[in-house]
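One protein chain omitted, others in place.
Now for chain A:
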Amino acid sequence: MAIHKTCDGMQRRDFLRVGAVGASSLSLGSFLKMSEAGQVNQAAKAKSAIFINLPGGPSHMDTFDLKPDAPDEYRGEFQPIQTKIPGIEISEHLPKLASSMDKFVILRGVSHTLAAHRLGSEYVNSGNRPLPSLEFPGYGAVVTRELGGPADLPPFVSIPRSNQRPGYLGVKYAPLHTNTTPQPGRAYSVRGISLGNGLTISDVEKRQSLLSSLDTTFAGFEKDNQLLDGLDRFSQQAYSMITSKRARDAFDVSLESPQFADQFGEGAFGQSCLLASRLVEAGVRFVTVSTGGWDTHRDNWDKLKTNLLPSFDEGLSALLNGLEQKGLLESTAVYVTGEFGRTPKINQERGGRDHYPRCMFMLMAGGGISGGRVLGESDDKATEPLNDGFTPDDVAASFYHNIGIDHTKEYHTNTGRPVMIVREGNVIEELFS
């Protein structure tokens, strides 16, 4: 694995070579531009990605963007604590993430304007502001289309479900939903892949051979018909997936060593993170993990400190550390976000905070991103970004960039309309420096 990171996940040696060969006009900036255009994307280190969605919209002011000096009607009751990186402080209820601060980047002052759950969620799950006339594909669908996956594994898995839809790319890029989350130490199975109803591999093989001998009505015509040909190909793939030990094992978290598994705790989110790390290790291209409950209009602090933050803290820190222990952090792009932040001004009546897209946080890690930093900044009451701030489009462009996909690539929708993967965003270059 490369050690000399300069910018952009590129090895120093490569950079010098480009610098020497290229004309004098090939500055770092234009190299970056070229690399954004997908011409040097082999330099991207991340080969897989994990997207963690926090539906409901977590409060930025009580997690990663505290304002201890803000007036009482804003600040909230939590205290900041020091993290492993001097100068970076986060909420006292995130102690494990505080000690793993070197592995991820906090983006503060991310900003948009969609305060409804559904619209906000579509935005952060696709990197494109929703349009009524077009459904944008989620990240996983795009990554699956661009990078594919091994034949005996589903390329795109969502734990337990996801707001990422295939949009205009079509159902063949839809995620496999696990629908449930694993239980600690128990064998885990997933609909459609694991063998249910008491079936064994030999049953499946027997059935398969019966099927092959009976499925002959269209024999000889398959190659001339896209649908029939497709059905045959998917049939082959499904068979290898169901009978593949690798696929079954990838989902079975009980096969993980106890030392490794223990750090993920017993909660649903931690177990989902454990499963995500296993799937990525097996070769699954894209995994989403969703954990809800963040819509804290009422009893914000109570809910955060008793439930939401402890399990999030445990799960995410275990995921980042676990990926590193397995040597996967550098090849896995991680992106954590809700659909918006929450109102800096406290809703006194209900003891909560309401929807607030103008200022929120996001987390990025893995691949070519070096952790231990805060990028962007919000104002003194966390009501809006200082300076320009970031948009979800920028973060999306960076996420794609991290996994080697050119976000300016154009697809054609079914209506013939040309659409870029991310229409408005720019890669946040500091992430990769």
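What we mean here is this: contacts are C-beta pairs under 8 Å (C-beta built on N, C-alpha and C of every residue); 3 or more make two chains touch, one makes a residue touch a chain; residues count from 1.
One rule holds in what follows: contacts and distances are computed from a predicted model.
J.: Pick, from "Zn-ribbon domain-containing OB-fold protein", "Phosphonate transport system permease protein", "BIG2 domain-containing protein" or "Formate dehydrogenase subunit gamma", the protein name that UniProt gives for the chain of this complex that is not shown.
T.: Choosing among "Zn-ribbon domain-containing OB-fold protein", "Phosphonate transport system permease protein", "BIG2 domain-containing protein" or "Formate dehydrogenase subunit gamma", the correct UniProt name is "BIG2 domain-containing protein".
J.: For the full complex, which residue in A:T217, A:Q259, A:Q348 or A:N387 touches the chain that was left out?
T.: Touching the chain that is not displayed is residue A:T217.
J.: Touching the absent chain in the whole complex: find that residue among A:E146, A:D232, A:D262 or A:E430.
T.: Reading the full complex, the residue touching the unseen chain is A:D232.
J.: Touching the absent chain in the whole complex: find that residue among A:F51, A:Y74 or A:Y168.
T.: A:Y168
J.: Could you please point out the chain A residues that touch the chain left off the display?
T.: Residue positions of chain A that touch the missing chain: 118, 132-135, 154, 161, 165, 168, 170-172, 174, 176-177, 179, 191-193, 195-197, 199, 203-204, 206-207, 210-211, 213-215, 217-218, 221, 224-225, 227-228, 230-232, 234-235, 237-239, 241-242, 414-415, 417-418.
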